[in-house]
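A single structure is presented below for examination.
All protein chains of the complex are present and in place, except for one that has been dropped.
Chain IDs A and B follow the sequence of writing; residue 1 opens each chain.
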Amino acid sequence: MKSQSLISSLNPANEPDSLDSFERAEIDASTKLPVLLFFGSAIFWLLVGSVLGLVSAWKMTHPGLLDGEAWLTFGRLRPAHLNTVIYGWASAAGIGVGIWLTARLCRVVLMHSKLLIAAAIFWNLGVFVGILGILAGDSRSIEWLEFPGYATPILFVSYAFIGIWTIIMFRYRRPGHVYVSQWYLFAAFLWFPWLYATANILLTWQPIQGSAQAAVNWWFAHNVLGLWFAPIGLASAYYMIPKVIGRPVHSYYLSILGFWSLALFYSWNGMHHLIGGPFPAWMVSASVVASIMMFIPVVTVAINHHMTMRGHFGALKWSPTLRFTVFGAMTYTLVSLQGSSMAIPSWNTFIHFTDHTIGHAHLGLYGFFTMIMFGAIYYIVPRLVGWEWPSANMIRWHFWLSAVGISIMVIALTIGGILQGFAFYDPTVSFRSSLDYATPFRIVRGLSGFLLLGGHIVFAVLFTQMVLRIGQIKEGPALFAKPSESQKEGVAV
Amino acid sequence: MNRLPLIFLGVFLTFASSWVGLVAYPYLTLGQMQPLPDEDTGGYFPPSMPGLAVAGQSVYASSGCVYCHSQQVRLAPLSTDIQKGLGPRQTVARDYLRAQPAFLGTMRTGPDLSNIGVRQPDANWHHQHLYEPKTVTDWSVMPSFRFLYKMQKIEGQPSDDAVKGLRGPHAPPPGYEVVPTDDATALVAYLLSLKRNFPLPESPEPKLE
Partner (left out) sequence: MTAGILLLVSGLVFLSGSALLAFYWAVRDGQFNNLSESAKTIFDADEPVGTPTDRFPSNTRP
């Protein structure tokens, strides 16, 4: 592939010239280093974040656990967990998937990989510095934006590199249709720097007064979900589901409609985190309305995925990617409908300030986004290293540990949160009683954390084996052979 | 299919409008809010915070108190906050004017702190509680913040600011005392300043049945 300088790629005068056709394998191979860098980093942070989460969870029911040291106090471990899994695991995995998918959908070999490698280095540096800063006591205590001011510019530089790269790839893509996944990715990679810059400027560099901060805080945090994570997750699902089963999306028109209605309604949702709080009523009402209007894009996606999968659910037996992706896609529907219901004021009354919200957050970021990322990584990595995953059983272990783990966690926190909320509301019930309702469910949550950590360790081992080429020797690329009929029937679940 | 372009156009404008509604508008209105003058004392509502309390905000942020404690009193009938004694009235935007940042919080693992300075006006109670919460409230799940304190040998007379009445496994042995660090002193000053019981015209005290 011809190499050219970054400046000439950005120069508007330089028209893309040739229509070199590239083999899909060549395109995949060109993405190898940046994508594996992001995946490897992401999986490392996943392990770190899982441990931080596990310890934080147990500290809630056993406050004497590892107490007495400032850097281990719950008030620091909990935001360290949050930021590690959001920025260290989820965002990095999303970027890795986005890079690979962008190259595939542009149908050209990856350009300027050095830009992406620099982005990966800056990313990890920013996350590392940020987490150490939180543990050292420099957390800003603004949810989802706890990283101290000396870490956020490092991340911003990385985001900027990725945004620039996306524009260049789009510019030099093979002409033709822009697939819906690419719209989602393009938008995510361009929306996010705007969100991040606005929030950081208004909360740290030029801070605004009082409760206006909370409005900006939750505008940011909720938009990170709906305009960064959700588009990347949906981009992956819209590509993987049809690609794995070999069938185009059921209604492409619906998928486009779903994309834009997501953009329309999602960004107004933020204020539903603050119902009853010190804000003008119209702001909160607008958020409640928008939260309910989310039914439209969410049901659109659900119908589309279901109709695409209809008649092919048997494929879940023989495709790891499909298993993780469909779990994630179904969870997207569930968590979005749950979110809409949580925004209704008369219900919000009971669940605000409870564990119910925590369950919802994990359902979305783990049940939806993380599971889809797992599915995508299982599809992508063999095509980068030219090597099959060494053990089908380990993949199954990973899936079931994650699926069962997150289900237990969410069910426990959801029920516990509701009981807690009813106790909060009842004027005859003491605060102590509300704690007594929540505690047994928090213990169950703590146990589920071990399942999740187990699944992640299995995943990390598999990934390491792939990258280092350890494992069973195969005669040929078995992955690319068609599954025989007997294999499709007899595979253990 | 012809209507598609129009739909997309509408969508773009509305996305941008969320920025206007949820960011620019609060910035320009709530962000410009001023304290109200108190005619009786010549001061302001909310009252200005003593310097130590302002420093205490940083300790509150650094220790992550906001992840278990909210600071919001909501109105009936959507909540029973006022009935349960969290405060005499709903907290409104003006109450957080001097907060940097505004620790509204989203979890009540522990009680709401909007008016903790009214409910617990004694500094020594706060020091005891922060040092070893379980010795003050035996069912508490709050972790110990004894790393904000120093254990030291008593030189002659006990220090004026030594924490009194400490019990439990980390209580000072005879001849020793526990003294708050600057961080602990600042944090307690901040907690004592948390009082949203002054009158504000935009948040009248509701009559309770």
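Keep in mind that, in the parts below, contacts are C-beta pairs under 8 Å (C-beta built on N, C-alpha and C of every residue); 3 or more make two chains touch, one makes a residue touch a chain.
Computed from a predicted structure; not experimentally measured.
*Asks:* Which residue, A:Tyr379, A:Phe441 or A:Phe459, contacts the hidden chain when the whole complex is considered?
*Replies:* Of all options in A:Tyr379, A:Phe441 or A:Phe459, contact with the hidden chain holds for A:Tyr379.
*Asks:* Of the listed residues A:Met60, A:Ile86, A:Ile245 or A:Met373, which contacts the missing chain in the full complex?
*Replies:* Selected residue, touching the omitted chain: A:Ile245.
*Asks:* Looking at A:Leu33, A:Ile256 or A:Val429, which makes contact with the chain not pictured?
*Replies:* The missing chain is touched by A:Ile256.
*Asks:* Just to verify: which one of A:Ser5, A:Gln206 or A:Ser346 makes contact with the chain not shown?
*Replies:* Hidden-chain contact among the options goes to A:Gln206.
*Asks:* Residues of subunit A in contact with the chain that isn't shown?
*Replies:* 24, 105, 176-179, 186, 190-191, 194, 197-198, 201-202, 205-206, 239, 242-249, 252-253, 256, 315, 318-322, 378-379, 388-393, 395-396, 472-475, 478-479, 482-483, 487, 491
Convention: only the chains that are shown with their structure count from here on.
*Asks:* Where on subunit B is subunit A touching in the complex?
*Replies:* 4, 7-8, 10-12, 14-15, 18-19, 21-23, 25-27, 29-33, 60-68, 70, 72, 74-75, 78-80, 83-84, 90-109, 111, 133-134, 139-148, 170
*Asks:* Please output the residues of subunit A touching subunit B within their complex, sorted ascending.
*Replies:* The contact residues of subunit A facing subunit B are 59-61, 63-64, 67-70, 73-76, 78-79, 137-143, 198, 202-203, 207-217, 219, 256-257, 260-261, 263-264, 267-268, 270-271, 273-279, 283, 286-287, 345-346, 348-349, 352-354, 357-358, 424-427, 431-432, 434-436, 439.
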